[in-house]
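Note that this complex is displayed minus one protein chain, with the remaining chains in position.
On to chain A.
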Amino acid sequence: MSARTRQSLRFPARQGGRRRRAWPAAAAVAIGVMTLGVLAPPAASDSAAPAAAAARQDAVQRALNTLVRDDGMPAALASVQDRNGRARTYTAGVGDLTTGAKVPRDGQVRIGSNTKTFTAVVVLQLVAERRVSLDAFVDTYLPGLVRGKGIDGGRITVRQLLQHTSGLPDYGMHLDDDEIRNRYFEPRELLDLALEHPATAAPGKKWGYSNTNYVLAGLIVQKVTGRPLAEEMDRRIIKRIGLRHTYFPAPGEMTIRGPHPRGYHRSPADGPLRDFTEMDPSAGWAAGQLISTNSDLNRFFTALLAGRLLPSAQLAEMRTTVPAGTSGLRYGLGLTSRPLSCGGVYWGHGGDIAGYETRGGVTEGGRAANVAVTSIPTDEAAARHVNDAVDRALCG
């Protein structure tokens, strides 16, 4: 459920997954059969498109093809929006390794940690409404709830939650994929899991990605609004900007409602790909439960950065970043900035949840791109290629 290779909810799988993956024979055959389909030009391509756009389109399609052919992704999907709001969608690979069905154009995927940006937006709307303060302590809203070894909700601020500088341990590191898959978790259970472990740092001292921060942010939203988090997200974001293919699955809902490519996962990391499409996403909750499409994510990040979801003061807070590891990634409040090969940065988040990885965002110039693959890459090269595809789409 995260923006980076090592930040998955499935931490152990990612750690062990540095080697190049070999496809199991059956999957390789299925992909071989579909290669012709993969290489066909995307339906959205427009013969009247200017040459530059056509070249970019080819670059994006080539990047997706690489993810399928070389990196073993069952499918790759992209949606790219130019600064005039014209959108193109792309697909590669197969939507279902068993049947060989094609990839639904702009199909729904589990967007994992992109959910964090939605949660952060709701919190910042409440800040704008003066119902929450970024510098108030967690205990202001959830008195006495957050206590543990080196952990004190009386010393952790809301800003530190959204920024991942709280030092709270990540419950996601203590769950394995099969445990998560069929298990319903109450949000408070996720918090309990985290609080069994000691703090990783004193509040404000260190940046460290932790899903626990967003579970707490979600609990604060519920406490302050008196409504379920899912309802607040739906009303304040999804309905407001018309994200028609985005939703927060209900408790117990294990399916994906709209047309979607199937999601596959290696668990353990050196095991075969397994179909993980149907799963209980409750281990993600405020940190990773949403389902959406590449196009809806483009609309969301575009609206957010254009100031259509937050007043400028709160957007400025969201865009105030701290370094987040190597590779130039920086983290604001539920928002990442990443340098582009063509100069500047793009703003987004990205997400990993068993079955799907998504990366993308918007540039200062208003271009937007989002790429999804239907398996979390288990080697560095593949993970890099997903980011490259986004870079290609935003820089082409």
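Simple rule for what comes next: a residue touches a chain if its C-beta (ideal position, glycine included) is under 8 Å from a C-beta of that chain, and two chains touch if they have at least 3 such contacts; residues count from 1.
The working rule: contacts and distances are computed from a predicted model.
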**Prompt:** Looking at UniProt, which of "(2Fe-2S)-binding protein", "Carbohydrate ABC transporter permease", "Carbon-monoxide dehydrogenase large subunit" or "Serine hydrolase" names the chain that isn't shown?
**Reply:** "Serine hydrolase"
**Fill in**
The listed residue (A:E231, A:D270 or A:E364) that touches the chain absent from the view is A:E231
**Item:** Absent-chain contact - pick from A:E186, A:E364 or A:E380
**Value:** A:E186
**Hidden-chain contact residue, picked from the options A:G150, A:P251 or A:P268** = A:P251
**Request:** State which residues belonging to chain A touch the missing partner chain.
**Result:** 182-184, 186-189, 219, 222, 225-228, 230-231, 250-252
